[in-house]
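Removed from the display is one protein chain of the complex; every other protein chain stays in position.
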Amino acid sequence: MSGKFLRDAWYVAAWTEEVGRTPLARLLLGEPVVLFRREDGVAVALEDRCCHRRAPLSKGKLLGDRLQCGYHGFTFDASGACVRIPGQDRVPPSLGVRAYPLIERHGYLWIWMGERAKADPALIPDFHQNHDPGWTAVRGRLPIAAHYLLVVENLIDLSHVGIVHAKTIGTDDSRAELQFERGDDVVRVVRTPTEVVTAPHNLKQGLAERSVLEKTIDFRPPCQVAIAVTTTEVAPHKPEPRALRLIILNACTPETEASTHYFWASCRDYQLGDKQVDAFLTKVTIDAFNEDKDILEAQQTCIALDPAAPTVNVHADWGGVQARRLVAQLLDSETASAKAAAE
Amino acid sequence: MSGKFLRDAWYVAAWTEEVGRTPLARLLLGEPVVLFRREDGVAVALEDRCCHRRAPLSKGKLLGDRLQCGYHGFTFDASGACVRIPGQDRVPPSLGVRAYPLIERHGYLWIWMGERAKADPALIPDFHQNHDPGWTAVRGRLPIAAHYLLVVENLIDLSHVGIVHAKTIGTDDSRAELQFERGDDVVRVVRTPTEVVTAPHNLKQGLAERSVLEKTIDFRPPCQVAIAVTTTEVAPHKPEPRALRLIILNACTPETEASTHYFWASCRDYQLGDKQVDAFLTKVTIDAFNEDKDILEAQQTCIALDPAAPTVNVHADWGGVQARRLVAQLLDSETASAKAAAE
Partner (left out) sequence: MSGKFLRDAWYVAAWTEEVGRTPLARLLLGEPVVLFRREDGVAVALEDRCCHRRAPLSKGKLLGDRLQCGYHGFTFDASGACVRIPGQDRVPPSLGVRAYPLIERHGYLWIWMGERAKADPALIPDFHQNHDPGWTAVRGRLPIAAHYLLVVENLIDLSHVGIVHAKTIGTDDSRAELQFERGDDVVRVVRTPTEVVTAPHNLKQGLAERSVLEKTIDFRPPCQVAIAVTTTEVAPHKPEPRALRLIILNACTPETEASTHYFWASCRDYQLGDKQVDAFLTKVTIDAFNEDKDILEAQQTCIALDPAAPTVNVHADWGGVQARRLVAQLLDSETASAKAAAE
């Protein structure tokens, strides 16, 4: 488990609906960040620590587009620049707090905590299904007291489903045939499509009695995991057999080295806007993710007892191992690049 | 923020009324201290750790003027000397726990935790207004989870008043003209007297419609801050215009490196003994100090996230900066003197 985080990367800081005109404090990558919206609605992320006496700015208040510290009244604009020091006219021009690039896209607020020049919005993963007229999404945020890579590993893995979720969504997938792919910026695990008896809730959608189930899991660094599940009816008599798609978008933002802000969205391209299906999927997902949270937090506690205790990898771990390797490579190259820049 | 405390200094250990015939445990400067009164009423401070097996003596009981450990019954007199070991007749003459010089003055119990020979009672700051027939005081003790110098800094500072206390006592003093003085053992901040409309509660005292407001803040190391507020009516027709004096005496004794026993007293020289005024001033003060506590604890938490994060100083910080400098100088000279003594 790494002692540091990738910084040149986009992380989900919050759901768009979490941030408004009341400053929101959030610890991200071990650093205090304050989030708020300007009067024109644009969301802003600043260092949540006044440059004056290190009070958290999130305890202050917004005056228009400016955030006033709740201690001595130092005031910062949305770029982090200090624009007012009570009691004096002059404000040193370089004074301010750090402002982080923040992009609102697909219902997420994406933050870049590394080198500003590298913050290319094109690098934001495509999570459009969370906000797309062709899809309906339910979503949530779950705090998990475990290192973010433990959460990532859990999401990439299929072998735990029949065990951890035995009482909820678990079907024994341990014998499923898996294919693995590794790209420069993606690790993909594909469960080979198999024909199954169509599940009851899919029969209700009008699917034929048998269908083909596909599952594709894409990990993208630093901590995004998209799980796409497609159920295609076996209906040779139909000109175009129907396919139902469900995609679970996951972002596991590190809070500290032992805790994670876990943002999940369950998106479907059928029964759009059906509140009953929303409620059903919300409950199913929360129940299952709380089962994960339970075992992940126990795992974190056990690791903390002896961080040097060994692990072993097996075939089913390929995806998780590659994800860790990819993050480690990026971290190495980031460290090397920072070192080169410093010299 | 210093990692250690000045030891050759008087600190407030407790209010006189807190200490009686039941041993009181209090952590001062990171050290366990037990306070109690002898049968003749004299207050005593001993190391709260039995020399035998390190049980806290505060869990024991008083037998006359002697404190018996609640574990094996080792018994200590008020000088800290061990006078009884159960099960044996002989008590080694040098056996005992540390006794701290403790002086009761003006309603405070002042403790000296440094070199005994230097414990000169004349060095105790003059806080007589807390116990003086010409004054009436209300007082309290507030635990604050912040380094004591953060509390000191808060008390010396006027610029936070209009922000932190905006809903209570806050008047925007940020534009007030300040004068600063630095002596060998005092840092003084004076708000230049200004003529104001007399406040309603002062009008009730019979003051003229306008008055001159003066504020003088005296910091004395290690952690005492006296805030004197004088309101003098503008009444040229009177031979002797009346002046109402309020003085807030503050002692911010370190409990640990991240917490403070904050002792405050609000003393006035008018409406002596008026219980309604007592209740009013108590409420006003507690409400305001809880606002300070809230921001100070948030500041401490933020500093702990990254103790190396920088700060900047502005004009209004002169007092706090000088106070820190004075404490640092005294600490250096104490360290040097201890080193010289050891050589």
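Letters are used for the chains, namely A and B, taken in the order the chains are written, and counting of residues starts over at 1 for each.
By our rule, contacts are C-beta pairs under 8 Å (C-beta built on N, C-alpha and C of every residue); 3 or more make two chains touch, one makes a residue touch a chain.
The model shown is predicted, which means the values in this text are computed figures rather than measured ones.
When the whole complex is considered, the residue among B:Cys51, B:Ile124 or B:Val314 that touches the unshown chain is B:Cys51. Touching the chain that is not shown, out of B:Arg38, B:His72 or B:Arg182: B:His72 (per the contact rule at the top). Of the candidate positions A:Pro236, A:Gly273 or A:Pro310, contact with the unshown chain belongs to A:Pro310.
On the side of chain B, the interface with the absent chain consists of residues 27, 30-32, 48-49, 51-56, 59, 68-73, 85-88, 92, 95, using the contact rule stated above. Of the residues in chain A, those that touch the hidden partner chain are 153, 157, 159-160, 162-164, 174-176, 294-295, 298-299, 301-303, 305-306, 309-312, 314-316.
As a working rule, only the chains that are shown with their structure count from here on.
Chain A and chain B, compared by their mean Cα positions, are separated by 48 Å.
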